[in-house]
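Note that this complex is displayed minus one protein chain, with the remaining chains in position.
When the chains are written out, they are named A, B and C in that same order, and each has its own residue count from 1.
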Amino acid sequence: MIRAAVVGATGYAGAELVRILAGHPEAVITALTSRQYADVAFDSIYPAMAGIITQKCETFDADSVCRRADVVFTALPHKLPMEIIPEIIEKGCRVVDLSADFRFRDPALYAAAYQSHESKQLLAESVYGLCEIFADDIAGARLVGNPGCYPTSVLLPLVPLVEAGLIDSGTIIADSKSGVSGAGRNPSVTSLYSEVSQSFKAYKVASHRHEPEMEEKLTLAGQKPVNITFVPHLVPMIRGMETTIYASLASGINEPDIRQCLEQYYQDRRFVRITKQGRPPDTRDVRGTNYCDIGFVVDDQNRRLILMSAIDNLVKGAAGQAVQNMNLMWGLSETTGLTAAPYPV
Amino acid sequence: MIRAAVVGATGYAGAELVRILAGHPEAVITALTSRQYADVAFDSIYPAMAGIITQKCETFDADSVCRRADVVFTALPHKLPMEIIPEIIEKGCRVVDLSADFRFRDPALYAAAYQSHESKQLLAESVYGLCEIFADDIAGARLVGNPGCYPTSVLLPLVPLVEAGLIDSGTIIADSKSGVSGAGRNPSVTSLYSEVSQSFKAYKVASHRHEPEMEEKLTLAGQKPVNITFVPHLVPMIRGMETTIYASLASGINEPDIRQCLEQYYQDRRFVRITKQGRPPDTRDVRGTNYCDIGFVVDDQNRRLILMSAIDNLVKGAAGQAVQNMNLMWGLSETTGLTAAPYPV
Amino acid sequence: MIRAAVVGATGYAGAELVRILAGHPEAVITALTSRQYADVAFDSIYPAMAGIITQKCETFDADSVCRRADVVFTALPHKLPMEIIPEIIEKGCRVVDLSADFRFRDPALYAAAYQSHESKQLLAESVYGLCEIFADDIAGARLVGNPGCYPTSVLLPLVPLVEAGLIDSGTIIADSKSGVSGAGRNPSVTSLYSEVSQSFKAYKVASHRHEPEMEEKLTLAGQKPVNITFVPHLVPMIRGMETTIYASLASGINEPDIRQCLEQYYQDRRFVRITKQGRPPDTRDVRGTNYCDIGFVVDDQNRRLILMSAIDNLVKGAAGQAVQNMNLMWGLSETTGLTAAPYPV
Partner (left out) sequence: MIRAAVVGATGYAGAELVRILAGHPEAVITALTSRQYADVAFDSIYPAMAGIITQKCETFDADSVCRRADVVFTALPHKLPMEIIPEIIEKGCRVVDLSADFRFRDPALYAAAYQSHESKQLLAESVYGLCEIFADDIAGARLVGNPGCYPTSVLLPLVPLVEAGLIDSGTIIADSKSGVSGAGRNPSVTSLYSEVSQSFKAYKVASHRHEPEMEEKLTLAGQKPVNITFVPHLVPMIRGMETTIYASLASGINEPDIRQCLEQYYQDRRFVRITKQGRPPDTRDVRGTNYCDIGFVVDDQNRRLILMSAIDNLVKGAAGQAVQNMNLMWGLSETTGLTAAPYPV
């Protein structure tokens, strides 16, 4: 059994990690840490877990946690992970970090979007944990930077097409829509039920910090600089993320080329499902699961491709992909512990 | 492996059965029937199940279904089950019926609430599938009448107390609140998003057909006629049912007596959780699970007990309890296939 | 024109006051105060009001506010109003207070539920602003204590029946359900969209501070001590409050007596609507309006009356009733400025 610690276990991503690990046949939770809820039983904070996860949260202590863990999941606000991960690695644990701290190749990009990077050596070693794209690198990694939810929803449909040159990478627009859990469990007026329900709006228009993360990976895939326009929106639902992507088709490329490329790229990857006959993916169909559903339509008149993806922002966009990374790191089937069927409604 | 058929697989209860059976380690789905969607792949109707349940729905045919099944779950509107179940039983399958047709002991009560009963012999043989109360009878049953969602939420907290005489059974009031999925998947104006969202109201006040089902079982528990006042309400949420029950305490009975009675009655039953210190149970904490959470508060001034229960109407109130019944019928642990942890949000 | 000041204008009740007063033909808003948003334009906080209410919020200053106002609405947390209202009254303004500070007759009841009362003289003078019951007293009042939302939903259906002795006042149970806006605009985990959506639960079971407020008024109506059991619940919707009340019928009393009593009591009061044929009132039908819809059903078998009421907690339960009180204080028709039709959906 893999001994797993969750650092920052009481935020939504952390709690989702706990849920998934609780049902993982090859892992056991050995430590849960929380600054805010130290010494409080996990099921007092999440009573849904009564009788399932009854252990207490503890204050993070590297010695204590690393002694009991093989893998440490860090589900903390950015900046904190790069302060504690070096010690965790040094003590011999492998790490999946859910923050932005170890997602970038280029420290300057990280610095521009967040702050100066304080652990550049580890950054150079870390692997970007987009499992379907970087599975081979992940297998050997000590430290994985788990992708952001928006980048996951944008990169999975785009990377194969950009790599293959089937679209004009200078024309990419990504219009994303996220459920409210993406804003986390910290209380703020803008996440209140009465403010969010019956409301739809864009936010951080062309200025979200996930955009450079996407652009770095698309640049890598296209082997030339790729800039995109990215606009996130807030949807009145708890979980789920839909992204509709627009791009001009490369010359001579048509609907069957797109289908073939995507189906071939993902033919052995169970968590990516290409929908039939252009059926738009629905966030409901992936709720609670690690799937990324991808659909597409070609707008012939305008020679434009319309790509759509749907994920659960807390699962494939965070905790589920983190566990998928663990599976890859330990040589398990990537689906281990992630096969629970979604709710019909 | 138990070979399981779901008759009426595309309604919400049926689809929830499919979800649960898909993850059951001791069962395999061998037939899915649907009048409306005969010959359509299940995952075309529920695209969430793409790649998980791809088999086609078929028209119900007793011969064909029974040849392939050990257990048949009937998830049909009442009246249809009592027409087809006799033949299914005769062909050697065991049946869990999710309708009202085999829930009553007294055919006259069924007749008053529904219509004349056409299979009284089987009715006499059938067992009421409230697992925590009638586990012993269920074990040997050929035919189980799976309880209604409202009766489940009312009986689990009440039966131990009525049996023990801790409350005055002439004073029971049950104020229930249900999510919208209880109304099923048939399109009707009253279940439209625009009608239900941002709305709360009572319906079928003191005239719901689940009330005689409760009263028959409470009468049995109390060994004297019990009539209750039952008022269901509709909550703008998909799943979940909360019931708040009011009853006068019997003379000399106080908070510790109630707690002791409930905790003792359910000490070995994993799916009933008594909340700590009167914490009101939340439907969110049982969503997607087979739990029934029970809390209570004593209103000393008025010598009244306030009991609260929370279940998922589609799981413990329908498909989950049906699978729990199958587990008991086959001598498995009652929790088999029903242990997935609930979502934190 | 009545010059109106709103003290505490940026909470939900305050903002709802602003909305209603903005369309009132006999009132004009002359001051909006806010501690948190002093010097910020109201439509920066509520962009819905862009181009409608553009004036700035200001820090409360009694001199400055009273010079410009005839009526002051105080929409503040309890305790603050009793500190500032004496001065406002002294400066010649009339006051409608939306907090609990001036709702009680008996200072000891207030002290038991809140804290020691610091303005007992004004409390003795103040009038309880339940408009349909105390209209005559309100007309001459300098200071009105606007009722709580729960008490409004409980008292309007009950007071006529308790006054007339048609029910046994020792058997009253009120099971209330409120939308989330009742928790206000202060950020807290328990009001987050992700926590509240798809969730239903009771809270403050038999211990809510609105209960003594109800009991004092019911005792007054019944001319003997009345204790009730009161359980509030939280509904995943923004606005609206439904209360289902249970009570034993007095000897010899039947459905027509109840109907006659209620219809007669409210025959001239436009904001109370008795529904036809026991149709359960729906919060949707009163959303955004000052109506209180009342329905009822007699449970003959148990000789119990089931009363149901629906209000908008922010309108009839707060700001709308406050404006109705102003109308009565100034001798206007009570419906002035409160006649906008509700949304069909």
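FYI, a contact is a pair of C-beta atoms (placed from the backbone, for glycine too) under 8 Å apart; a residue touches a chain by one contact, two chains touch by 3 or more.
What you are looking at is a predicted structure, and each value in this text was computed from that prediction instead of being measured.
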item	value
Which displayed chains the hidden chain touches across the whole complex	A, B, C
Contact partner of the left-out chain, one of A:T74, A:N146 or A:S194	A:S194
Of C:A164, C:V286, C:L305 or C:M329, the residue in touch with the unshown chain	C:V286
Sole contact to the chain not displayed, among B:Y12, B:F134 or B:Y246	B:Y12
From A:G14, A:P81 or A:G240, residue that would touch the chain that is not displayed	A:G240
Touching residues (missing chain, whole complex) on chain C	12, 15-16, 18-19, 22-23, 46-53, 181, 197-198, 238-239, 270, 273, 275, 279, 282, 284-289, 293, 314, 339-345
Residues belonging to chain B that touch the chain removed from view	12, 179-181, 185, 187-189, 191-198, 236-238
Chain A, residues in touch with the chain not shown (by the definition above)	173, 175, 177, 179, 194-195, 197-203, 205-207, 227-229, 231, 233, 235-240, 242, 244, 246, 278, 280-284, 287, 297, 299, 301-302, 304, 306, 308, 310, 345
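Quick note on the criterion: only the chains that are shown with their structure count from here on.
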item	value
Chain pair with the greatest number of C-beta contact pairs	B-C
Same-site or different-site touching of chain B by its copy chain C, using the half cut	same
When chain A is superposed on chain C by its C-alpha atoms, the rotation angle in degrees, nearest 5	180
Inter-centroid spacing, chain B versus chain A (mean Cα positions, whole Å)	37
Gap in Å, rounded to a whole number, between the CA centres of chain C and chain A	46
Centroid spacing, where centroids are CA-atom means, of chain B and chain C in whole angstrom	39
Numbers and ranges of chain C residues touching at least 2 other chains	179, 194-195, 197-198, 236-238
